[in-house]
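The structure appears right after this line, and notes come after that.
Note that one protein chain of the assembly has been removed; the remaining protein chains are unaltered in position.
Each chain carries a letter (A and B) given by its place in the written order, and its residues are counted from 1.
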Amino acid sequence: MLKKLIKYDLKATARSFAPIYVIVMALAILSAIFERVCNTFHSSSGLNVLNVLSGITLVLYFLALFVVNILTLVICMRFFYDNFFKDEGYLMHTLPVTPAKLIWSKVIMSALWGIATVAISLLSAFIVMTVGRGQFSYNWFNFHFGISHWEPMDVGVLLSGILTIVIGIIFIELCICASLCVGSLVPKHHVAVCIGMIIAFCIVHVVLAIFVVAFMQSAPNSNWLIQTLQAIDSRNDGYKQITICGLLAASVYMAAFSALYFVIAQSIMKNHLNLE
Amino acid sequence: MEPILQCSGLCKNYSGKEALRGLNLTIERGHIVGLLGPNGSGKSTFIKLCNGLLTPSTGTLTIAGMVPGVETKKIVSYLPERTYLSDWMRVDDVLSAFEDFYADFDKPRALDMLQRLQIRTSDRLHTMSKGTREKVQLILVMSRRAQLYLLDEPIGGVDPAARDYILNTIISNYDKDATVILSTHLIADVEKILDEVVFVSNGTIVLHTTVDEIREQQGTSVDAYFREVFKC
Partner (left out) sequence: MAWNLSSDRPIYAQLVEQVKLRIISGLYPVGSKLPSVRDLAAEASVNPNTMQRALAQLETEGLIFSQRTSGRFVTDKEETVVQLKTALAKDVIREFIFKMKRLGFSKAEAAKLIEQTEFKD
């Protein structure tokens, strides 16, 4: 059932994403072409039609890139709200699936579009940088990322980084989902209430973060946690291990709160649905 | 077999309003039941409670002996007052969605009905008139071989010819073991196809009887009797 829901959701949102992806790629390609042409004719100085066009398309491309990334979140969350709390909700909530599956479907769909947007962003940037400016080579890549001399610990950092980012995306989505659900309880002011909830959740996280930092600052050196961290830090590539620990701790924190947001969203949908 | 629907002491309050007050009702399988009452009497609320869109404030409600949930949604086919199909979809998309989500969806039957209305499966919903879209929705709902059909105001706001089509679709797709509950305030049109009627007013049931009984005992149509009962 979940797969079918995801398929349905992807189909519905693809119509919004296709045009903006096309625009970004088109601008990237256009910008790269102009850049190439400019370089070929060595007309890099002075005001010149090609120069101006090249500059404009580059600016437009960056603008489009920025907008696409923001729109990804907006489209997904808008779809979440419209699909559950507007007329389409009459279909969604009478399907023989649990509210939990409905929410998961939207979360996974948003994550997939998030990955797609990142991929398109990287691909278009790649095109602009390499085709346009001819900057690609193994050496350039190596210089920037030093792949050839990576150790297992570096891989560990990379993997925990990716894990944290993925959980982070889910965390943010579920936070917004839960806020939208709370907003739906007050249909007349749902936008205001939703934003209010998001702010409230942010405040909670900031307060908790302050507590953690305060704890770290004021805890005596004999505390077992401080001692363990210091022990790790003093080792050879300790800073990488600390980074991994930090990332994993952040992941656990966000996962826990994601679960909380999920429970909030699901219980509102199950027991306090009000479609009118 | 247990009755398809049973509720006892069913109450629902929302938005500070008492929509249903202590409803007691049992509906046996195999009938076409009319839920009749003025606007705001609680008909829509009751139907939404039956298909799980709302949860009772107090009291109990069971569909085929089960509390409304995933299992009841498999056997209940619901037609809401408004269109719940997204405009961007094509008829094809909707058919495959229903096929995916409902095991009891009879696609050949739906295709046959659509073809008789000369609706092509490649048509997009937003190119259709409101009336046609509503018919598509009705066809989808009636093409499921459900045990209970809940139709909320299926003929309100529709021209008389379309009303006939809708009522005919209901009776020709109706399985004798299935139950249809349809709510309406246009009684004269639907009387002929109803077995039982339930009069609802201000969140309570005023009367639950058969059409024949009203006609035999009162000597009037249900429509005329309704006007008498609900005289302002």
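Just so it is clear, contacts are C-beta pairs under 8 Å (C-beta built on N, C-alpha and C of every residue); 3 or more make two chains touch, one makes a residue touch a chain.
Note that the structure is predicted; figures quoted are calculated from it, not measured.
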Query raised in the report: Which chains here touch the chain that is missing from view?
Result: B
Report summary line: Only one of B:A103, B:L117 or B:A188 touches the unshown chain, namely B:A188
Report task. For chain B, enumerate the residues touching the unshown chain of the complex. Result -> 30-32, 164, 167-168, 171-172, 174, 176, 188, 191-195, 211-212, 215-216, 219-224
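Assume only the chains that are shown with their structure count from here on.
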Query raised in the report: Distance from the CA centroid of chain A to that of chain B, rounded to the nearest Å?
Result: 43
Report task. Would you pull the chain B residues touching chain A in the complex into a rising list? Result -> 14, 48, 51-55, 70-71, 73-74, 76, 78, 80, 82-86, 88, 93, 97, 100-102
Report summary line: So, in the complex, the side of chain A touching chain B is made of residues 1, 4, 7-8, 11-12, 15, 87-91, 93-98, 270-275
